[in-house]
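Take a look at this one; I'll ask things after.
The complex appears here minus one protein chain, its other protein chains still in place.
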Amino acid sequence: MANGAGWFDRFVNSLPERGWFKSLSNIVVVPFWAAVDPRPKLPGGPRPSVQPSESLQRMMNLIMPLKNKSPVGRAMAAMVISQNIDEIFTGLDNVGTIHFARFIIIDDNLCMLSVYDGDFSNYIRDFIVAIGNVFDGILSQVEGGDDVIPTRDNVDKFIDWVHDRDLFQLPDFATDIFALQDAAMGRPANSAAHKLDELPRAMILQLKANPNFSLGGGYRGYAGLSVAQIRQKFGLGW
Amino acid sequence: MSKTLDLNELQGNILRGYRADLTNVRYLFLEVVNLGEARRFLGAAIEGVTPGIPKITTAAHWADQKPQMCFNIGVTYEGLKALGTPASSLATFPVEFVEGMTRRALKLGDFGPSAANHWPAPFDRPDRLHLIATIYAVNQDILDDIQDQVSQAFSVLGVRDARARTDANVLGPQYAGDGSPNNRVFFGYADSISQPKFNHLTDAQPEKTSDSAPLGTVLLGHPTRMEGVMFRVPSPKALGLNGSFNAFRVLAQDTHGFELYLDQAAEELEQMLGERMDQLLPVDGEILIGFEKGQRREALREIVAAQMCGRWRNGTPVANSPSHPIFNIPNKDQAEAFNAFSYAAPSACPVGAHIRRTNPRDGEVVQRGSNLTRQMVRRGMPYGPDFDPKNPDNEERGLLGNFIGANLGAQFEAVMCDWLNLGLLHPDITGLNDPLIGANTPETSAFDLLLRDGTSYRLRGFPRFVKTRGGAYTFLPSLPAIEYLSQLKSR
Partner (left out) sequence: MSFSVGEQLFESVKRPDGPTPEDKLRPVHTYGIGAYGVFKASTVAKNFCNALHFRGPQIPVTVRFSNGLGCMAQHDSWSDPRGMATRFYLSEKGENEIATDLIAMTLPEYFTPTVDTFLAFAEMAKPTPYRRESAWRKIWDLLNLKIPQPDPNPGEIISPYEGAMAFAGLNDFSKYSIYQVSMIGAPVSYARAAYHAVHTFIVTGQDGTRRWVRFAWTPTVGVLPRDQNEKPQDHYLAHELRDRLSKGAVEFCLMMVIGEVGDDFADSSRPWGSQRQRVNMGTLTLQTVADDQITDCERLSFNPMRLIDGIEASDDPLLLARLQTYEASRTARDGASCPFSRS
């Protein structure tokens, strides 16, 4: 009895793999905990930091459901972007803090994924000034976009709108999720109220509140460098 | 798109400063405990005819009769809530104002000793800080009287006094020459030299309009420097139009620590520069700086102080006078001309200098086109006891700063988190923080001194010289907005 695993022990160990147990979790267990011990939806984007390496090469993962969920709708979204290439390049060159920007359409969601330096709202605001027109075009194709067109007249509102759709970034260190949740729920920090074995619950419930999320802030091959630093070092002019 | 602006409808401290004439200042940090009293006070303050209630100073021209006292208010988000502003209206205020400075502290570099959880009362209870009232007066008695009057309608959570420094004369000849001792700050620099000008409104002579800043730099509802862009005016219009936002900060300056660092830096330069010394302080250069021949270490200290700031202690810009300060500028026009300097490359002012980070003028900036869009109005006054370098002490002293603009996110916060700290505006300083007021630690700080031949020498190891000891984001309502607030009805 002491150390040997009987058949029942082995069965229980295998539960998380069994289909019916997974269904049970999804249909009963998780919703139960979500009702009893809910976690708030956490805001998206990288969290403010005083450390240079966390303030450079930051990730924005913007998910915007298309209004017209069909091949025609996707084509229209694709056209809006491809017809404004000049504007987009001009914006990139002059805002000066964007490493990469990609547009992807997945399952009728227009995703804008970019890597940028510095503060999020400064980057969006500078972008509005430079290419607000393109933004207006894109917004006209996505759900909720009409609320903030024209972006030039709704600068603050647009920044908030984008922020709401930027994906939550899981903390690099999983146990930091407790502190993030406490802060969001107004509880004092450093409370010794979290047992380590509750980490799965905290994580699962958080990912119920934030079903789309980024695994941390991403991994970098040459961390801690700004766009201008790279351009300067390689003699490309910044 | 310019509307005619009625100066009587604006609070006076936005478009002009009072410190030239009224050198005694008191800040009152107020909590609304009796809603009826608070509203009555606000209603009476805009009229200004009720005895026992001070009049809100407007932006109207002073003509011949300068006032003995100026009184203005700012309201925090908690304050707007406490005064009964409807939720639908509160939802139209910008997110940084709603969250409040305490929650945004990390973005502003307030960590470690500056962290918000170290802030003393009344800043440790941002939920109770509802209004900040400022009193500028010719003497202390008036400050006490007005405080008394205000305390009848609000609970006074705390008080901070500030006053123009009177100790410029003990600091030495390098500090002389600009004729206005009233704008000296601790660290010894002349402050408040460069401000956006709104000439067409505040000057009696309307012809000086060439370099005015658009009203949208400070007032909501007007065009900004960003082409075609307007900030949202909080609703209803009566509340939001012609309002402004202020970032109020209590900034404690480690004056002694700064002077000690200058000693250390001067000594290091003497040891390390060798033949290159000629490129930083040539033979007899110390005399031009205002010292006796041979006082080279003292001169080196001043050079470091000047390059870190971007101005010599008396205000001379390093950009147009890199080797020494200019003493005795003949008149105000000359001073203005001298202050209209450029950072066009090659510039003698280091890129990382404080005033260049916070106001890059025409210098090359990574975020092209944003050179002028982050400008704000600064109103500040020193607090704390005088500092005597011959008898240094570590009493708390510093600056009560106000950073005013139409949008905190686009101006104050944008400068603090990307330019002042992080140095994102230029690749040479990216990853480094402002030497004077940045979030520095001795293990990681660095500043590049510029030598005459274009090479640089990197100074390291300086600590944080300025600690944040409190602050709040306030909304500076127009007079019609104050009237709106005074007439709100409780549900």
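Worth a mention:
Think of it as A and B in the order they're written, each chain with its own count starting at 1.
Rule of thumb we're sticking to: a residue touches a chain if its C-beta (ideal position, glycine included) is under 8 Å from a C-beta of that chain, and two chains touch if they have at least 3 such contacts.
Since the model is a prediction, treat every value here as computed from it, not as a measurement.
The chain not shown here is touched by just one of A:I27, A:I85, A:M185 or A:A223, and that residue is A:A223.
Summary of contacts with the chain left out: across B:T224, B:N314, B:N371 or B:N433, the touching residue is B:N433.
Mapped onto chain B, contacts with the missing chain fall at residues 111-112, 433, 439-441, 443-445, 458, 460.
Chain A meets the missing chain through residues 2-3, 5, 8-9, 11-13, 15-16, 29-30, 33, 49-54, 56-57, 172-176, 178-179, 190, 192, 194-201, 204-205, 216-220, 223-225.
In the analysis below, only the chains that are shown with their structure count from here on.
One simple way to say how far apart two chains are is to compare their mean CA positions; for chain A and chain B this gives 35 Å.
Residues 94-95, 104, 106-107, 109, 111, 226-232, 365-370, 373, 407, 409-410, 413-414, 417-418, 421-422, 424, 426-428, 430-431, 439 of chain B touch chain A in their complex. Interface of chain A with chain B (complex): residues 48-50, 52, 55-56, 93-97, 117-119, 121-122, 125-126, 128-130, 132, 152-157, 159-160, 224, 226-229, 231-233, 238.
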